[in-house]
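Below is the structure I would like to discuss, written out as structure tokens.
Apart from one protein chain that is not included, each protein chain of the complex appears where it belongs.
What follows is chain A.
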Amino acid sequence: MIEDIEQVAQRYARYTALGAAVIAGFWHVGYDLTVTVAGWRDFRWPVAAAAAWIVYTAIAVIATLSLARTSRGPARIRELAVAALAVDVAVIVACRPGDLLGVSDWGWGSVGWLGVMLAWNRPRWRTELIAFLAANAGIMLAAMVVTGTLDRVSIAKYLVVIVGGITMQLGYTAGCHTLRARAEDAVVLARRLAADDAWRESARRIHADRLRRYDAIRDAAESLLKQLADGADPGDHRVRRDCTAGAMRLRRLITEREEVPDALVAVLRERIDAAERRRILVTAPPFGGNLPELPAAVREDLLRAPVRALDGARSRARVTVSAMSTMVSVAVVADNDDLPVSATPVREPSGVVVTYQRQGGEVWVNSIWQAP
């Protein structure tokens, strides 16, 4: 479901961006080209108008490529914006002064779309687009002042074209931005909902797992109590050992706190449970909840030797995990008589270092990973 929503949001971003390019393209081919070709004779310098049309096309192509690739305007737009405004000036210059506000002067109504494409979805798109459109309007106004085209009709024409153009260009950009922002909000919301679902599922699993283990302990306690009620000797070594083992399991359940099981801890818990089913007395201080994210290969190398030591324990084992943001150390001390040990540290390809030590009938296996 999240993927669907993310795809919709991506499509919104992509197609609204390409929409700007399509509008600019249609406008430029349908209107600008027609006017340039059909009104060739009306220009003072038609070649300059044609060159301006080509430069406009080149800028539009560059912007379209960027929009297609990243749904965003080009990274460096200053030069392109200056070139776009130069197109505006070139068309004004190419026209006869009397045609300044006539049909032939297509530049000032059209370059605004280049501004829309260039500033599209950039971090400061509002400022950049408004500055560009203001510069375009300013250039035209300056041309009117220079040519003395300041009669009421001309000013009215100027205002109609400028206001109309800016309304369309800014309106389209702002509308699409709102659409995109809402789509992104939907993605964020969907992700949050999915995270909540995952958390709930994980909590449910932990809860179910704890209930299962509580049940197992209850069965063990019930059996012990029955034995005691039937006359088992509390001083008997085996009875006392079973009582201690049950108390340790219960204590571990009480101190477990993590809400989301860590993969490394989950494996250790599973092996501890298995060892306890074999009536091994396992002590394991709380593992803590701040283990760093580990690559699978590191996790496997960290666990392999300690788990082997635990699996082969004869009657007792101690399992510890120490972790910092850049280090994880897993250790097992067990009365494992069969584990082959290396006298020198073993360096795994993942960077994990495993050391072994035998002392007083116990083996100490310690694997350590340190961030490179």
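Keep this in mind: contacts are C-beta pairs under 8 Å (C-beta built on N, C-alpha and C of every residue); 3 or more make two chains touch, one makes a residue touch a chain; residues count from 1.
Assume contacts and distances are computed from a predicted model.
Participant: Can you pick, from "Response regulatory domain-containing protein", "Na(+)/H(+) antiporter subunit E1", "(2Fe-2S)-binding protein" or "Protocatechuate 3,4-dioxygenase alpha subunit", the UniProt name of the chain not shown?
Facilitator: Per the UniProt record, the undisplayed chain of the complex is "Response regulatory domain-containing protein".
Participant: Which one touches the absent chain: A:Y31, A:Y172 or A:W364?
Facilitator: The single option touching the absent chain is A:W364.
Participant: Which chain A residues would touch the chain omitted from the figure, given the whole complex?
Facilitator: Within chain A, the residues touching the omitted chain are 248, 251, 254-255, 257, 283-286, 288-289, 318, 320, 322-325, 329, 331, 333, 355, 357, 359-360, 362, 364, 366.
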